[in-house]
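Note that one protein chain is taken out, while the other chains of the complex remain in position.
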Amino acid sequence: MNLDLFFQYIVAGITYGTIYAIVAIGFNIIYNATGIINFAQGEFVMLGGMIAVTLQHLMPLPAAILSAVLITMTIGAFIEMVFIRWLRGPSVLRLIIITIGISILIREGALHIWGTSVRALPYFTGTSVTSINMGGVYVSPQVLWVVGISAIIVAFLTVFFNYTLPGRQMRACSANRDAARLCGINARNMVTLSFMLSAAIGALGGCVVSPITYVQYDSGTPLAIKGFTVAILGGLGNSTAAVAAGMILGILESFSIWVLPAAYKDVISISILLVILFVKPSGIFGSAETAGLKEF
Amino acid sequence: MSRGRRSILWVVLVLISFVFLSGNSYAAETIKVGAILAVTGPASFLGAPEEKTLVMMVADINKNGGIKGHKVELIVKDSGASPEKALSFAKQLIEENKVLAIIGPSTSGETMKIKNVAEEGKTILLSCAAAETIVNPVAKYVFKTPQKDSYAVIRIFEQMKKMKLSKAAVLSSNTGFGKAGKEQIEKLAPEHGIQIVANEVYDKAATDLTAEVTKVKASGAQAIINWSIEPAQSIVIKNARQIGFNGQIFQSHGFGNIKYVEAALPAAEGVIFPAGRLLIVESLPKDHKQKAVLMKYKKEYEAKTRGEESSTFGGHAYDAMLILTKAIEKANSTDKEAVRSAIEGLKGVVGTAGIFNFSPQDHNGLDMSSFEMLTVKNGKFVPLKK
Partner (left out) sequence: MKEKHLHLLGFSSLIVAIQLLTQFTDSGYHLTQLTMTAYYSLLIIGLCMLTGYAGQISLGHAGFFAIGGYLTAFLTTHDLSLYKGKGIVVILAKTGVLVTRPDLYGGDLLTFNPWASCIVALCITIIIAYIIGGPVLKLKGHYLAMATLGFGIIVYRIVLASELLGAADGISDVPAFRLLSGVEITGSSSSRVMNYYIAWGLVTAGMALLLNLIHSRVGRALASIHGAEDAADAVGIPTAQYKLKTFVLSAAFAALAGVLLTHYNGGIGPSEASVMKSVRYVAIVAVGGMANLWGALVMSLVLNYLSLRGYFGTYDDVVFGGILILIMLFAPGGLLRRHIIGDIRRIFSPGDGEEGIS
């Protein structure tokens, strides 16, 4: 394998990895605020892409994306309010099963609304063949968009959680719910806000990624699984670690093709998940203490 | 009432109601046709157009008075590409609904599971799946309507030889469709002088295949042959062109949906693939035998689905129903055995996939001429100039 090939694989890995990282960040936000693993996170990504494609026929691209994000945010809030808000002291098992059920309903709903057809947004810049030659390695401009937008999301979230009032209120709730309520923070609204934020991030990710990967009614579930793997790999609740973990998983998957038939690519990521769960469930970057802190 | 006893009471009530309520309305005059299709699930690319086609055709037939005066009752079951469901539905259709024939299933995996059930139940099976093993060894009641994958592969190889290409990389998806094509390619390559320098199977839900095409590019392949029916078809082309692979790209007949071209433009320009003539029906000469049938199907399908492009896969269901209709007319009876023999004697039936000529040894009826080589030019399908 020569150097060019090596870097080409790395670029491919970064492409996958960023996609997974976006989903993982969505998981982490809700987990931090509520302790719930939202299995429907992948569906937010799918919804963002599908809605944007439908709207794109009616309005210019940026407006379509913005609307899709807003609509998905509303759906996220709706889900929280209808299914989760009024549960009293639910067990972990119950919540897991509820979110799995929600993800199934969203997926089947998408099936009956949009059918089985496959959709994609047009490339933001250029077309499907333009590629930028960066020293022997070919990169599609859309990949740069994906990476760029992910970086913006991470930056935004860092600012949000550290410097804005709602963000700090959310962190307070994660740290100690009762103390936060004593300070007058409405914990229930924080939960809804976390769902809305996760949905928005997922939807934006879905939009920016759809030219490369296409969206279909069932593209949410595999993404959720990979995203979850990445979230656990980085340590549940730690989003900056999730980005790094995403890169690692993406690159590992990419290089696995060199040694294993491509058909076994998914086995790699699941095996990594199992190994981490057995050996160090708090993730490669995490420790039991930081996992308990539930910080961004 | 104790817990256990209450449960048993529920069961008794529910089951009794089902055993009695599920009786069928016996309209003695209707011809019952069953269909097991993968309308939803991983093979919906095949099953959804097939279902729409059958419903459309049966409505048409009944509007025109039925077959020989008998109305047709279509019973569609969605198997979701699950063999165990297909099996359960097959038994149900044969034993309970007592259908004359079953159209489908959409995938080869499901068909192989119910092949024996159809034989045992002495019910005609007109499969819309393409595996060779469906009709080889020949089973009395089992037929199939798609063309042989081997013909498609041979046409591609012949084209490669014309273009003086001999090193091919094979990419296929992990579905039954991809697997069948891959097997034929591997089997037929040596005798056509084609060398396979790379051979990768990817997941059908794969969203980026850059790593795979990178490996292909490094292998020195002169051409890529991709065999799948998913969006992966478009992704392969895009990724290959993005990393600078400039060789010829061949696709399977699964590429025959203009949406894949639109999704991959301009990378899709110049792709060559074998397909049924439905895709280029407008450019067929007026006296071409298939033109009338194809135009009719295309217009009707697009009118009924409000603009969805007709696909060659829906055409397989069309051909199945057409063959069944012609056989009933020929046998002038709705007896299973008579209709079955009639199918074996059908010659010159003009369908969407080609012109069918059946015989007791040939339960597929199509030959190499059923495929046309097409390419993409200016975003449209056009016949490849010889």
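The chains carry the letters A and B, assigned in the order they are written, with residues numbered from 1 in each.
As a working rule, a contact is a pair of C-beta atoms (placed from the backbone, for glycine too) under 8 Å apart; a residue touches a chain by one contact, two chains touch by 3 or more.
Remember, predicted model here, so these are calculated numbers, not experimental data.
**Student:** With touch defined as in the header, list the contact partners of the absent chain among those displayed.
**Tutor:** A, B
**Student:** Looking at B:46, B:102, B:117 or B:353, which makes contact with the chain not pictured?
**Tutor:** B:117
**Student:** Looking at the whole complex, which of B:62, B:88, B:166 or B:222 touches the chain that is not displayed?
**Tutor:** Residue touching the absent chain, from the options given: B:88.
**Student:** Taking the entire complex into account, which one of A:132, A:159 or A:270 touches the absent chain?
**Tutor:** Considering all chains, including the one not shown, the answer is A:270.
**Student:** Given the contact definition stated above, which residue among A:25, A:46, A:65 or A:84 touches the chain not shown here?
**Tutor:** A:84
**Student:** What residues on subunit B make contact with the chain left out of this view?
**Tutor:** Interface with the chain not displayed, on the subunit B side: 2-8, 10-12, 14-16, 18-20, 22-23, 39-40, 77-78, 80-85, 87-89, 91-92, 95-96, 107-110, 112-113, 115-117, 120-121, 131, 133, 137, 174-176, 178-179, 201.
**Student:** Can you name the residues of subunit A that touch the chain not displayed here?
**Tutor:** 34-37, 83-98, 100-105, 107-108, 111-112, 177, 181, 187-188, 191, 221, 225, 228-229, 232, 236, 261, 263-264, 266-267, 270-271, 273-274, 277-278, 281
As a working rule, only the chains that are shown with their structure count from here on.
**Student:** What is the distance, in whole Å, between the centres of subunit A and subunit B, each centre taken as the mean of its C-alpha atoms?
**Tutor:** The computed centroid separation for subunit A versus subunit B comes out at 36 Å.
**Student:** Quick one: in the complex, what on subunit B touches subunit A?
**Tutor:** Subunit B reaches subunit A through residues 40, 44-45, 48, 174, 200-203, 205-208, 210-212, 214-215, 218, 230-231, 234-235, 237-238, 241-244, 259, 263-267.
**Student:** State the interface residues of subunit A toward subunit B in the complex, per the touch definition above.
**Tutor:** 1, 5, 8-9, 11-13, 15-16, 19, 111, 115-118, 120, 127-129, 131, 133, 138-140, 209, 212-214, 216, 218-219, 222, 253-255, 257-258, 261-263, 265-266
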